[in-house]
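All protein chains but one are shown at their positions in the complex.
Here the chain labels run A and B in written order, and each chain numbers its own residues starting at 1.
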Amino acid sequence: MNLWYYPGCTLKTRAKNAEDSAIVSMAALGIDMVELPRWNCCGTVHSLAGDDLIHHIAPVRDLIRVKEQGGSKVATICSFCYNTLRRADILMRGDAEKRGTINSFMDEEPDYNGEVDVVHLLQVLRDDIGWKAISEKVKLPLEGLKVASYYGCTLLRPAEVAIDNVEKPTVMQDLLRALGATVIEFPFATECCGSYQIVGNVGFALEAAKNILTSALRRGAEAVVLTCPMCDYNLGLAHRELKRQRGDLPDIPTLYFSQLLAIALGLDTEVCHFNLNYIDPQPLLQSKGLIVEGVKVGE
Amino acid sequence: MRVELSVKQVQGDFVKKVEEISGQNLLSCYQCGKCSAGCPMAFAMDILPNQIIRLAQLGLEEEIAKSNTIWICASCYTCAVRCPRGVDLARVMEALRLLTLRKNINYVQPIEIPPETLEGMPQVALVSSFRKLTS
Partner (left out) sequence: MNRIGVFICHCRLVVGNSLDVEQVVEEIRKYPDVVYVAVHEDMCVNLEAAGVGEIIKDNNLDGVVATTCSLSVHQDTLREEVLSAGLSQHQLEAIDLMEQCGWPNAYSRGETTAAVIEAIKSAIEILQQAKPVFWENAPIIKKVLVIGGGIAGIQASLDIADGGYEVFLIEDSPSIGGQMIKYSETFPTLDCPQCIETPKMVECGQHPNIRLMAYSEVEEVSGEIGHFKVKVRRKSPLVDWDLCNGCEECSASCPVSMYTYYERGVAKSPAIFKAFPQAVPSRVLIDKRGTAPCRDACPLHMNAQAYVAFISKGKFADALRIIRENNPFPGICGRVCTHPCETHCTRGKIDEAVRIRDLKRVAADYELKHMGEEGTAPLAPIVEEKEEKVAIVGAGPAGLMAAYELRRKGYKVTILEALPLAGGMMRVGIPEYRLPRDILEGEIGMIEKMGVEIKLNTSIGKDITLADLKRDFGAVFIATGTHLSTKLGVPGEDAEGVYPGVEFLRKVNLGEKVKIGDKVAVVGGGNVAIDAARTAFRLGAGEITIVYRRTRAEMPAAEEEIEGAEEEGIKIHYLAAPSKIVVDGSKVKGMECIRMKLGLPDKSGRRSPIPIEGSEFLLEVDTVIPAIGQAADVSFVSEDTGIKIGRGNRFTCDPVTLQTSVEGIFAGGDAVLGPATVIEALAAGKKAAISIDRYFKSEDLTIDREKEGPQKNELEVDISRFQKGGFQKENRVSMPAIPVNAREGNFQEVELGLGEEEAMEEASRCISCPGCCECFSCVAACQKEAVNHELKDRFEDIEVGAIIVATGFELMSPSDIPEFDDDLDILDGIQFERILCPGGPTAGVVMRLSDSREPKEVVFVSCCGSRDPEHGVPYCSRVCCMYLVKMALLYKHAVEDGQAYIFYIDIRTTGKGYEDFVQRAVEEDGVVYLRGKVSKIYREGDKLKVLGADTLTGKRVEISCDMVVLGMAMLPHPKTAALAQKLGILIDGNGFIKESHLKLRPLETSAPGIYVAGCAQGPKDIPDSVAQGSGAASKVLSLFSKTELKLERVAVG
């Protein structure tokens, strides 16, 4: 089965570890992720101003690309891309007047009338493949690995784009359980990491991110699993800051859900590009027997 | 210090503009404070989010302008999903930011970001920051 896939800027560069592990894992699960031709920036954030339509053009163009290909569904891995594309689609479906204006602005393109379903890859795993099918394909259960799943904002909020229960999501925990990991619940799984404030208000953003890491640590998590390159960066910086303040603090690496998926499916872990993780997860994974130094796991 | 209230403020252009840009009815808010109680960035704000909307209800534009609150907001939507009255406070914050940004005033100056900050930073962080906090 083919699945149209929108990567976005960060997955092509800084978060190659998320992208490659996802594509290879999905192939192992029988789904070929096909990168959308001629995609452009999603805009990263949905414009919240009623009188600002120009910023919706970028995500709508991406949806038109899917439509042009005859696709009716597009998957994302980056939570920001998911949020922006999904909300652009909701706007276009729900507001006839704005839809008209936006479509008429792009007269060289076909009109977009909400023909494309925007989904996050976690939804594909849950709804199209299913936990049972995934657990049956697990070759290397993540036994003994204690992980906290961290959602952040944009997969769940606002409520109309939520891929799961807004306050008590389970999709990532369900995936991790299907992969054999031990799931650690913690109260800040949906709390904001500080987001883009990391650029202009780095101190404030780090406060928010540190709160998340320390809470997960207190509950006994050994790693935090996430979907979003922004969260990954903020938590990584916060981790460095925490280590500077308290040297004896245990490492709590962040991992993309797709990296753990690839490991559990027994795939070549080269696709995980662990060198791109802000905190090296390899010592932890080695200690759990999930990767072997210099040896391809599952051989 | 007293603020002076009159029909000029309460029914003024400022209130109308905020309502127009945000698409929110400011009077829907009954000031329960749930937005402030749950805001992950409120620790850094000098005025709480519910107070911002209160000031906006009354048309007290200058009081809002003096505060850092709207610039600390991370648009995380925790307030909006929990608001019992369905007020999308993130949109109100955006409208208030735009009233400044549209005067060609930036909150973040791209040129002033130190190179070491940029190192390793994902594109998505930079682009979203500029989208939110520059004109």
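In the analysis below, contacts are C-beta pairs under 8 Å (C-beta built on N, C-alpha and C of every residue); 3 or more make two chains touch, one makes a residue touch a chain.
For clarity, every value in this text was computed on a predicted model and none was experimentally measured.
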Displayed partners of the chain not shown (whole complex): A, B
Touch with the omitted chain, as defined above, among A:45, A:125, A:166 or A:183: A:166
Residues of chain B in contact with the chain not shown: 30-39, 42-43, 47-48, 50-51, 78, 82-86
For chain A, the residues touching the chain missing from this view: 139, 143, 165-168, 187, 218, 266, 298-299
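By definition in this document, only the chains that are shown with their structure count from here on.
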Residues of chain A that touch chain B when the two form their complex: 8-10, 13-15, 41, 43-45, 47-52, 55, 78, 80, 153, 156-159, 166-167, 190-192, 194-202, 204-205, 207-208, 211, 229-230, 232-234, 278
Chain B to chain A touching residues, read off their complex: 20-23, 40-41, 43-44, 71-72, 74-78, 80-81, 88, 90-91, 94-95, 98, 107-108, 113, 117, 120-129, 131-133
